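I'd like to ask some things about the structure below.
Every protein chain of the complex appears in place save one, which is left out.
Up next, chain A:
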Amino acid sequence: MADVNRGNRPLSPHLGIYKPQLTSLTSILTRITGNALLLAALMIVWWFVALASGPEAFATATWWITSFVGDLIMLGSAWALWYHTLAGIRHLYWDSGRGLEMETAEKLGKAVIIGSFVLTLLTIIVV
């Protein structure tokens, strides 16, 4: 009896079934950027420890961090940090019970993406 409709039931929500949307994309990017910042955060701690250790250790750390790969990591992390910050503001706004309508959520998603690139560009100019 219970098996009569097997195979013809609605599928449960699953990542492999859902079409990628702006809302889901911006959500997973929040997690990816937040956790990827581990690398830059470790490099920053290294920079401070090297600065406290003396000129030689500092020269080594600075060389690595401002090398081509280091610069690439720092630039990517600057974007990740701004993205995660803006996405975090969106979460704080959502936590207040506002902005959860689909249309508003999509608009906020676009604002987070555009804003993260604008702030990264600003960081490159100022820093």
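Definition applied: contacts are C-beta pairs under 8 Å (C-beta built on N, C-alpha and C of every residue); 3 or more make two chains touch, one makes a residue touch a chain; residues count from 1.
Everything that follows uses one rule, which is that contacts and distances are computed from a predicted model.
Of "Succinate dehydrogenase hydrophobic membrane anchor subunit", "NADH-quinone oxidoreductase subunit J", "Spore germination protein" or "Phosphate-specific transport system accessory protein PhoU", only "Succinate dehydrogenase hydrophobic membrane anchor subunit" is the UniProt protein name of the chain excluded from the display. On the side of chain A, touch with the chain left out of the figure occurs at residues 31, 34-35, 37-38, 41-42, 44-45, 47-49, 51-52, 55, 58-59, 62, 65-66, 74, 78, 81, 85, 88-89, 91-92, 95, 123, 126-127.
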